[in-house]
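Removed from the display is one protein chain of the complex; every other protein chain stays in position.
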Amino acid sequence: MADGGQGPAPAPVGPSPVGPLVVACLDPADLRQEVDPLTGEVRADWRRADLSASDGAALEHSLRAAEAWGGTVLALAAGPPGLDPVLEQAVALGARALRVPWSDAHSGPAVDAVALAAALAAAISQAGPPALVVCGDRSPSRGIGAVPALIAHHLGAEQALGLVSLTVDQSSQVVIAERRLDGGWRERLRVRAPAVCSVEAAGVRLRRAPFAAALRSSGQPIPVAASQSGVASTGAQLRIGGPRPYRPRTKAVAPPMGGTHDRLLALTGVLVAHDPPRIVGPLGPVEAAGELLDFLDGHGYSPPSGPAQ
Amino acid sequence: MADTPSPDSFDAIVVGAGPAGSAAALALARAGRSVVIIERGPFPGSKNVYGGVVYARVLDDVIPNWWEQVPVQRWVVRRSTMVMTGSQAVTVDVRTQAWGRPPYNGMTVYRADFDSWLADQAVAAGASLVTSTVATGLVRDGTGRVTGVRTDRPGGDLASRVVIACDGVNSFLAKEAGLLPKADAAHHTLGVKEVLALPAEVIEDRFGLAPGEGLDIEMIGCTRGIPGGGFLYTNRDTVNVGVVVSLTGLAASGVRPEELIADLKEHPAVAPWLRGAAVKEYGAHLIPEGGYDAMPALAADGFLVAGDAAGMTLAAGLWLEGVNFAIGAGLAAGRAAAAAIAQGDVTAAGLAGYRKALEANFVLQDHKRLRGAPQLVLSDRMQRQYVQLICDLAEQVFTVTNPEPKPGLVKLLLRGARRHKVRVRDLVRDGIETAKVFR
Partner (left out) sequence: MATVEFRVGARAHIVVDSDVCRSCTTKACVSACPANLFAPTSDGGILFNYEQCFECGTCYMVCNSEGAIEWTYPDGGQGVVFRHG
């Protein structure tokens, strides 16, 4: 295996660590798993494993944070050796990489999230005290999204989950995080390091590795974290029943009122005056927005007139 | 790592990790040359669609016992050719168990599997593979000699002594080198295909196969008169169904390609085979179908073209073979490039060994022999009238007309010819032509 000649505690590959440690916790998976419509069996193809959009964003945010702080990135993933090509991508981007061997990391909601988070947190602590841990907020392998919070718990770190933007303050170890609230509001949080954040794939895409780095990292062995003897499985937190046909509850509906003729008229709307659909040809963004606003205005959807514009 | 070649210069760059590219890189790596394959998809095969059967004997002397490792779906032991009209079908069916034993004949295989496997062979031999990278253009020196490629990655200009373009149909590198015209609808066909899921036992029952055995059907006359044909291939638990049609014919007809697949799936001879099958994947790809006469020059200074990039698919009715030609050409290109590098002469003249090798083996010999086939098979008479003629003839020969006595074959043929406005003169001439083309 990759750690054959490297002594008992394998060092993650990549540049040697300087400055604060930023960990990107990734969950590479087959992004298009096949679900058998009859049996509900999920089939994933390891060779097609890749980063989901939110994991890509997590890695990008980690790289940016490490750049701002002058630190290093550790890309961490739990799973079988089939994941290594995905971690190679992170190495090509200048990160170190480490894989935690984990056999059921991709068994969907049935994964033992507590044990997995403990193993990840142990691997993180082994690599050094982290300043920031960034995860994707959505697991392509149908997890329930509990892992980031549990990692924060294990590390005793602050947590801010489901972020749409994440910037770090260059001079202090503070993370400025933004999160959606109901009604179109956002909240901006100042989170002190060490922190665990999970990010949506909002507004950032993973950068591309330079050719030389991609070439160098391809086929490089990815070190494996020492097995976590202290981590005991507590069993899955969710139990999954067998698949059954969907049987929605019956809903009582009042019998129709009025004669057939009236109901037909009401249903088809033939006697109600309405505007025919209109095609407004390809427009520039400004005109198109104008058209949409006018339409909404004309149909009584104008925004409440208030001081805010 | 010490054994990684310095990134800014290689002996050879191969563009495209299709069968041609992986074969070329394999040959170069075996000759001890530093070579990198650049593939634009996230993994080899991710961009490629084909019918479904690979004839891999060409690998015999480079990967001994390849059949023990290849990610095969089924070994083809039955090949049928079907001539059909809307409600008739005449089938010639060949079955031999010899094709189901080593060294085998044809196999069905998914391109995502096969191309990845072949690329792995090249990597195991020492080639480097960089995926998710598009070669966007050629780097040339003042004399026009190709000295490398540009890629779309940061810091992506690469230098090499030879560039081998294995970038498939549409080859923008061969176009940039001036070897291919920008767009050439007349010499290309469009293939569209559906992969349909059926349980393995159902496939074996419906097609008369034992586990592991496969069937391959080529069809003609199922494309609403648009020059082209159809195919059906069996995988382990899926069936590939698709059509291949001339681009000019398709554009002129105004028919949508999906409608042609839908027609084929509903044909009375095909529908019962596919009952209950669910679509797993729909895809489309172009095929260069010009044959020998439309092939470009195969070499320029510092530059070679192999596989579909050089129009090397043999697509002529009875055949739809490209992967084997691509591998054959890729191996020859890799060897010729390695020899030219060793000689220190990578000009077009120094690389001329490539064409010589192809002329000596099946790649150009088959193409040369069948150079008239594409035109003949896609001709209007062949596609419309003869298909009708054959189906009617077969139908009438086997229709028992009692109490009338059986009509003679010649009489039936002449009657059919008259009905479908086929002139006997044309029939005879095309017969001779066919004999000549397929001699």
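By letter and in written order, the chains are A and B; residue numbering begins at 1 in each of them.
Keep in mind that, in the parts below, a residue touches a chain if its C-beta (ideal position, glycine included) is under 8 Å from a C-beta of that chain, and two chains touch if they have at least 3 such contacts.
From a predicted model like this one, the values you see are computed outputs, not experimental measurements.
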Contact partner of the left-out chain, one of B:33, B:74, B:140 or B:153: B:153
Selected residue (touches chain absent from view) among B:33, B:47 or B:140: B:47
Sole contact to the chain not displayed, among B:101, B:256 or B:423: B:256
Full-complex contact with the absent chain, from B:22, B:88, B:105 or B:131: B:131
Where the missing chain touches chain B, by residue: 40-42, 45-50, 110-112, 115, 131-134, 136, 151-153, 169-170, 172, 183-185, 188, 190, 192, 195, 235, 238, 247-248, 250-258, 279-286
Touching residues (missing chain, whole complex) on chain A: 31-32, 45, 48, 205, 208, 279, 281-282
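Here is the rule we use: only the chains that are shown with their structure count from here on.
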Residues on chain A engaged by chain B in the complex (per definition of touch): 37, 47-48, 50, 208-212, 214-216, 218-220
Residue ranges of chain B touching chain A (in the complex, touch as defined): 1, 4, 7-8, 36, 42-43, 116, 123, 128-130, 132-133, 151-156, 158, 278
